[in-house]
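The structure under discussion is supplied below as C-alpha cells; questions concerning it will follow.
For this view, one protein chain was removed and the others were kept in their places.
And now, subunit A:
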C-alpha cells in the first residue's frame, strides 16, 4: 500500500499532440480516486502512465515516495483491471488468478491459498476450473478483479471496469467494487466516463478535460460548487440548465425574468474587462412548483410562468420540461459536453429541465408557475468558463455578498 503522487506529469506524442498536460495530483494511501471526463480527455493516458504502460514525457511520478518514472510495470507492484477484462483465454480461472503469483515465484501452497481466498471474496469458487469463454460478462469482470487483488499490490488501477456490463449488473458491481476497496483499503485509481459512477464510488473525483485537470474534490463539493462551466455541465444527471444572461442595470436579464445580483457579483462585474454577457446555470432540483412553496422559501427565490412540454413521473418526483424564450447560452465547453453526450445541447432558448415534487399537479401542455432558488444559481463567464458565484471555494448564488 502506498500513496501516489503525480508532479507536473505530462504526455506528448511524437506528432506533437499533448494528451496530458501538467497534471498535479496527490492520492493518499488507501484513497479511492476517480478520474472522469469525456472521451479523449486524457484520463486513460494518465492511468496508463501510472501503470507504466505509457512513458511519461515530463514530470515525476512517485509511488510510495519512490520515483518510478523509469520503472517497468512489473517493478511498480500495482495491479490493473482492464475495460476488456483481458483474461488469458488459454488458462482456467484459477490459472488466470494464479498467473501474477506464479510470475512472482511463490510456492504452490501459498498460491493455492491466496487464489482460494480471493475466489471466496468474489464468489468465484465454483468457477475456478472454467475457461473465460464459459463465463458470463459479470463473472469475467470478477475474475479480472480477482487477478488484481490476489497479490495484494500497492495500488489498484481500474480502466472503465464496468462499462461492458449491462446497466443492472453495473449498479450491482459498483457496490461490489466499493465494498472490496473499503475492505482491502488499497489505494485505487479508477477511470470512468460515467459521471454517476464517479459520484457514487470515489472518495475524491478528478474531472479532466483536454488533458488538464478541471477540478478535484469530493463528489458533493464538485456538485455543489463547480469551479467552471465544464464541471457544472459534466456532473449531475439530468445536467444543469444553462441560460443566456445579459448584464443590464445591475440585473441579469434572462429567459426566467430579471435576476437580482448581490454586492460581490456586482463588484466583479464592474471591472473594465468584465463580461457583459453571462451564462446562468441552475440544477433541475432547484426548481419547484410555485404552489408547493412556503413563504419563507418564496423569499429566497423567484418565479416565472412557462408552458410544460413533457412531464416524466419518476414516482419519487417529476421531471418537467419547460420551453422558455430567449437567447441560447453558448460556450466552447457546452458544445464539447454536447458533442460528448452525442446530442445537440439544449441550452437557453430551448428546454428547461426541472425536478418538481411528486405532489405537483402539473399537466403537459398547461402554463405553470415555477419557483427557483436564487441561492443555488451559478453564473459563468462564457469566455473563460469560470464560475463567478464561487467565493473561497463555495458558491452562494447570485445574491452572495
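As a convention for this text, contacts are C-beta pairs under 8 Å (C-beta built on N, C-alpha and C of every residue); 3 or more make two chains touch, one makes a residue touch a chain; residues count from 1.
Here, contacts and distances are computed from a predicted model.
For the chain of the complex excluded from view, the name given in UniProt is "Carbohydrate ABC transporter membrane protein 2, CUT1 family" [choices: "Na+/H+ antiporter subunit E", "Electron transfer flavoprotein subunit beta", "Carbohydrate ABC transporter membrane protein 2, CUT1 family" or "Thiazole synthase"]. Of the candidate positions A:2, A:49, A:63 or A:80, contact with the hidden chain is made by A:80.
For subunit A, the list of residues touching the undisplayed chain reads 51-53, 72-74, 78-80, 82-90, 99-100, 103-104, 131-135, 137, 140, 147, 151, 157, 164.
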